[in-house]
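I'd like to ask you about the structure that follows.
In this view, the complex is presented without one of its protein chains, the others remaining in place.
== chain A ==
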Amino acid sequence: MHGEYKMPGGKLVVIDLELHNGRLADVQLSGDFFLEPDSALDAINRALEGQPEHADEAALAASVRHALAADVMMYGLSPEAIAVAVRRALHQEPSA
């Protein structure tokens, strides 16, 4: 499943994932955003792995935020934008 979200004032945020028994699996974040250090990408993917299929945007954003070390820098990307891309991947249609 695939979801994309162009963050307003930011960059393209893309999520590819699978669903296993109602939970997110094989989550991959990608896009043309800026993220440092680059190891934060894996931390974000791991934070989303296993989240329930029906988790709302606030819960998904909180799980991403919680996984980020204090020194992580995002430019053109945010936990909220990642959450929107995840919801879009799950719905496979623009969110209302």
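Assume contacts are C-beta pairs under 8 Å (C-beta built on N, C-alpha and C of every residue); 3 or more make two chains touch, one makes a residue touch a chain; residues count from 1.
Everything below uses one rule, namely that contacts and distances are computed from a predicted model.
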item: Absent chain [UniProt protein name; select from "Spore germination protein", "Lipoate--protein ligase family protein", "Pyruvate ferredoxin oxidoreductase" or "Fe-S cluster assembly ATP-binding protein"]; value: "Lipoate--protein ligase family protein"
item: In chain A, positions touching the absent partner; value: 6, 9-12, 14, 16, 28-38, 41, 73, 75-76
